[in-house]
Structure formats: C-alpha cells, structure tokens
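With one protein chain held back, the other chains of the complex are shown just where they sit.
Each chain gets a letter, A and B, in the order it is written, and its residues are counted from 1.
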Amino acid sequence: MRWELDPSPSPWKVFLAYSLFVALALLLLGLLFRLYGVSPLKAYGLLLSPLGDSLGLAEVGRRTIPLLLIGAGLALAFRVGFFNIGAEGQLLMGAVGGTYVALFLPPGPWTLPLMFLLGGGLGAVWSGLAAWLRVRFGANEILTTLMQNYLVYYLVVYLVAGPWKGQMVFGFLYTDRFPPEAQLPRLGDTLVHWPTLLLGIAAALGLQLLLFRTPLGFEWRVLGENPEAARYLGLKGGRLILLAALLSGFLAGLAGVGEVAGIHLRLLEPAQISLGYGFTAILVAWLARGRPLWALFTAPLLGLILAGGDALKLALSMPFRVVDVVAGLLLLSLIGAEALSQRRLVWRR
Amino acid sequence: MRRILGLLLLALGLAWAQGDKLKACFIYVGPIGDAGWTYAHDQGRKKAEAALPWLETRYVESVPEAQALPVIDRFVREGCQVIFATSFGYMEAVLEGAKKYPNVIFAHATGVKRAPNVATYMADFYQVYYLNGLAAGALSKTGKVGYVAAFPIPEVKRHINAFTLGVRAVNPKAQVLVRWINAWYDPAKAREATEALLAQGADVFAFTEDTPTVIQTAAKKGAYSFGHYTPMLKFAPDHVVSGQIVHWDVIYIDFLKKVKEGVYTAKNLQNVDYFWLLQHKAVEMGADYGVPINPKHVPLLQKAEMTVGGKKVSVYDRIMSLLKDMQSPKPTFDPFTGPIQDRKGVVRIPAGKKATLQELLTMEWAAPGVVGDWPGEPK
Partner (left out) sequence: MEEALVRAVLFGTPMLLASLGALLSERGGVVNLGVEGMMALSALAAFAAALEAGPVWGVLCGVGVGSLLGLFLGVFAVFLRANQFVAGLALAALGLGASGLLGKRYEGTPLPDPLPEGVLAGLALILALGLHLLLSRTRYGLYLRSVGENPKAADLFGVSVDGVRYLALALGGGMIGLAGAYLSLAYRPSWTDGMTSGLGWVAIALVILAGWQPLRAVLGAYFFGLLFFLQFRLQGSVPIPSEAFAAMPYLLVILVLALSGRARAPKALGQPFDRGR
C-alpha cells in the first residue's frame, strides 16, 4: 500500500477531500468552542454573521481592500519565485509616502493621486531593494524582506514620536489630521474607502492579463515554474524578479496609502495601520494559486474569516486569539485537503 | 381601597426597583492579560459589576483603532446604553459615534474632547510617582535610579518628571536614567533595557510597561523596584518597595451611579471630566492593596533623612505625611509647584504657581536629573 501522486484527480475526489478536511476542521473548532463553554453552532453562526447585515459586510469590505491589493501583487511575486514577506513594511512605506504628500505639500485636487503615486513608489523601492540584494548578492529575500519590516516599523515610530508629531494631538503618537483633499471618500457611513477598492480590482485584473496574455507574463511563468529552463532560454532572471518585486511592492504601498487616507486620516503607530494585512495577504495569494484574478475571491474570503473572528470576540467576549485559532485550523484543513486530493492510495500486491 | 392602592404602590415600587438593567460596554485596546492598562480597566469593570446589582457589562478586547467605530455600532445595536472607550486613540471614533447615536452615553478614557453625550476620565499617578521618587532617592546607594519607559507621550513624561522631582528632593545629586522601549507590552525589551540600566549602575527601578518583567529582572540582581499599575508585590516580595495602583472601579462606579440616577444624561456631559487623583481614591500608593510601603523597607526609609524647609526629617515620615495630605479632601501639596526648571534650565513652572491641568496634559519637558534620550523635548 502506497501513497503516490495522482496526476489527474477526478473532481469528485477533490470535492470529497475538501469536504472531509473542512468537516474535520469544523469538528476541532467545535470542540474548542465547547471547551470554552460556547455552543459550536452558535459560534459557526457568528463566524458567518458578517454576511448577514450591512454592518458586517462593511467590515468584510474594509478588510478586503488591502488584502486584495497586496494579495494580487503577492500572487504574482510568488508565482515568479520572489517570496515577498515584506508586504507589511511596504504597506507602511506607502503610508509614510502618502502622509508626506498630505501634510507637507500644498493640498489640491492633485493630492490624492500624488499620495498614491509616492506611496506606491516608496513601497516599490522598498521591495525592489530586497530584489536587488538577492540578484546582486544572493541574499535570500525571505530574510531581507522580513528584516525590512522591522526597519520600517521603527521609522514610523520615529516619525510620529518626533519630527511628524502633530500639533493638536496632546503629545500622543499621531500626526495631525489630513486635510480634506487628502481624505478618501467612503461608502455611506462605513469605513469602506471605495477608490482603493477599485484600484485593487484593477490590479487583480491587470496582473492577471499581464501574467497570462503578455510575453512578459510568459517569461515570468517560465521563470517561476522552471528556473533552469528559463536560464536555458536566455531569460534575464534578475530583471524579471526585480520587476515582479517592484510591482508587488507598489501595490502594497497603495494599500498603505488607502489605510491612512481612507481609514485613519493620519499617520499613527505602525501596529495600528498594518494590522497584519501583509501576512494575511500571503494566505490570500496562496489560496489564489498563483492567479491574481482569484484574489478577487480569496481576499473577501479571508476578510470574512477575520471579520467573523471579530464577531465571535464581540458577541461572546472571547479573547482575540480565537481569530488565530480559527484561521490556523481552516488553513491546515485547506492544505490537507489539497494534498489529499492530489494523491491516491495505491494497493500493491 | 387602601389595600388596592397599597398593592399598586408595591407593584410600582417593585417594577421601579427592579428597573431596567443598565448595560455598560467596554472597548479595550489590548488583551486583558495579567497586568497593565487593560487588565486594570477590566478589574474596574468587574468590581463595578459586583458592586452595582443593576449593572450588566460587556467588553471586547484588543480592538484596533480602525475598528472602534464598527464596534461602537455593534454595541449600540446590542443595547449598550453606556460605552467606555479605554484609549486616547479611540477619540475620533467616539466623537463620530456620539454624533450618530445621540442617546447613548460615551466616556472616553484619557480623552480631551467632550460633547453633550461624551465625558472624559482619567486616573493619574503623578502624585504617587513623586512619593515613590522620595523612597527611591532614599534607597539608592549609587544615586542612579532606572526608569524603563514605553512611549514618549505626556502622560509618561509627567510621571517620570514627578518621580525625578521626588528622587532629587531626597538626593539632589541623583540621576534618573531613562530608557525607551517604544512598546506598551514587550517583556523581552523590558528585560534587556533593565539589564542595560543595571549595567550602568542603577539600583532602584520604576517603569511604564504592561508586565512585571522589570521587577523580576531587577530583583535578580538585588535591585529595588516599584510596581506599576497593578499590585506587583508578589513578583518580588523582598524587592518591591511600593508602587502605583489604579482603581478604575472608583470612577466607573461613580459615573454609572450618576447615570442610573439621572444626574448624567446624554445631554449634559459637555463639562464632565474626571482627572482623579489620590484624594478621590482613584489611585493608591502601594506595593499591594493596602500596603503603602513594603514593611521590609520601612526601617530603611525611617533611617534615611532629607531636608525639608531647612529642617531634617525622616524620608518615611515625609512620604506618609504628604500621602495623608494628598489623600485628604483638600490637599495642599502638589509635586508640580513652582519654581521648577526643566533640565535645560528653562523655567517651566514659575515660583508660587502650581501646574495647570493643561500644562500637566501637554508636558513635554524633562525635569533636572533625567538622563537619556527624550524625544520631543522642547528647545
């Protein structure tokens, strides 16, 4: 009896595998909730509750925006083989750039576009730096981008505690509020800053087209799938990596501008801005299986998980860690299902 | 007839006494944890709930600022009549929420802006820190006192300054070495910062961080320390001298009672601002509840002497007499009484004056004796 790779699994098997694992995850979650003294069914209901009312949908939407932007970019980057773990830092760089334009340049109709440009640009440069270190020195980008996150974190703290500290914030760690020209419009009285959402949708569509309908995209895909073949074909790996890094950094920077111009309307403590989006977006990208277009589905999905976890926190006064447990279990079940569905049991005589 | 009236009155009375439960909901900025800011607020909530039978409470922990408004929306939907927002950063969410829901009462901790239905409240330690400073100055053999600080905001600076003024009152040559860890909660940073200060000769410690790490680390090398925010004596029973303890429940109970009695409504909170101190019993000096100074250290403090108004007094007596004064309904002593210069020599509080509330809330300067980085120090 052996486990081996199944080159063409039947859709039935895939469906079965996924159902099995999701059921397993739900069972474990249910057990956890029971241990906590909460009825599992009630808990599941709460997890899905954001879908039930406009308030919840707005909460899902608010989280989807940065996840979509960053996730689409990361889907590309991972596909090409550039493991960008630095989206958190690139997002913050974008926030810094956007804040600079908002507070230190004369405001006008050009403010918002300029914010996005500078913020995206800073994010791109930051990511590009890691790509350059890899191409030039062979420095592993997982490590460099991770370290870079810390660097930007402290840069933001320095700015809000020092040179950029607001005049009207009683010494707390904030800049002054952005002028109205630097504020993104929102949907109704929710926090959904829809221009950034549109940017995200455009990014997902655009990257998908780029990846699958252009020669550049072809080169990217070859490089990602088979670096040896790429070299054999004479593709310039370094340049391709750099370009993918710049793009994914740019998008993360845009997300950062969106956060400060759409939600906070000022620069503040970094942990409050990035809220783990950079890391959650890794999951968005992975679930999208290397197709930026699919981020349009996986980003809201993860947004729902996060919002649902918060609903649990709120309704049952559960500790905030419950979100991590839910996300962790669901993720494990998903990859287990994927692995299971791609293999088959072979009986040997 | 009388019987029916009596029954009617009884029924009315019962209905009134049962009343509606007042539902108060709390928004916490961090996890409840085992010490520190949010833990203290939650203790206050629990005590209020225990003391007021008509009170029902709910809470959410670790709410980032971006989420405060949606949380307020949810809370109001669930019928919360009073919402406590326990972080400065929730200010805009609170003000927006107040406009959206004019019949809901909001109270914003450490807030500065009010509205007809938004009150602000704070329990401050600066007096307690001064008293702790007196003890620290007396107990330090090296003349170097360590302070592990979180973020350079006025509240923390105010506390460090009060502490330093106290230290210098006993030992005019002493220094307070400050290290910033740029985090509210980070045991690793707190540990290493304490070690760094120990390496530079500090032998007494105070801090602003949400764990007892500084205390445990200092105790390993035999250094004294002062607990922060919650009773921390148990973490180093031989080395914790005193500390600052907060009683948010005092404020919560007072506020909620007034809401229940109709003294506070959703229309008249424009000028309701609690800046409560020792005299209101909102804060306490102590290593543990009811232990103002660790008995192990009392003899040392009684032997130590300081000069007050030209006369020599024992530090212990000075601490206790000031404590008594500041706990009384009409305190006369205030640590921030002029003339006070900052460490650059600029006069910050002129002679004969006390610092105003505004000056306290926006304090950016450093007291003489403070040594170290001081982000945002005025030129």
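Rule of thumb we're sticking to: a contact is a pair of C-beta atoms (placed from the backbone, for glycine too) under 8 Å apart; a residue touches a chain by one contact, two chains touch by 3 or more.
Quantities reported herein were computed from a predicted structural model and do not represent experimental measurements.
Engineer: Since one chain is left out of the picture, which of the remaining chains does it touch in the full complex?
Structural biologist: Missing chain, whole complex, touching shown chains: A, B.
Engineer: Pick out which of A:Val157, A:Leu301 or A:Leu316 touches the chain that's been left out of the picture.
Structural biologist: A:Val157
Engineer: Which of these, B:Gly33, B:Pro64 or B:Pro368, touches the one chain of the complex that we don't see?
Structural biologist: B:Gly33
Engineer: One chain isn't shown here. Among A:Pro106, A:Gly138, A:Pro215 or A:Gly234, which residue touches it?
Structural biologist: Candidates A:Pro106, A:Gly138, A:Pro215 or A:Gly234; residue touching the omitted chain: A:Gly138.
Engineer: For the chain not shown, which residue from B:Ala85, B:Val104, B:Ala138 or B:Leu177 touches it across the whole complex?
Structural biologist: Residue touching the chain left out of view: B:Leu177.
Engineer: Touching the absent chain: which residues on chain B qualify?
Structural biologist: 31, 33-35, 39, 177-182, 185-189, 191-193, 195-200, 211-213, 216-217, 234-235, 371-373, 375
Engineer: With the missing chain put back, which residues of chain A would touch it? List them for me.
Structural biologist: Within chain A, the residues that touch the unshown chain are 2-5, 32, 36, 133, 137-140, 142-144, 146-148, 150-151, 153-155, 157-158, 161-162, 279, 282-283, 286, 319-329, 331-332, 335-336, 338-340, 343.
Everything that follows uses one rule, which is that only the chains that are shown with their structure count from here on.
Engineer: Could you please state the distance in Å, as a whole number, between where the Cα atoms of chain A are centred and where those of chain B are centred?
Structural biologist: That pair's centroid distance is 38 Å.
Engineer: In the complex, go through chain B and note every residue touching chain A.
Structural biologist: Its residues touching chain A are 31-32, 58-62, 64-67, 69-71, 73-75, 77, 88-89, 92, 100, 112, 151-155, 157, 182, 361-364, 375-376.
Engineer: Can you list the residues on chain A that touch chain B in the complex?
Structural biologist: On the chain A side, the touching residues are 55, 58-59, 62, 154, 157, 161-162, 165, 170-174, 189, 191, 259, 263-265, 268-269, 271-272, 275, 310, 313-314, 317, 319-321.
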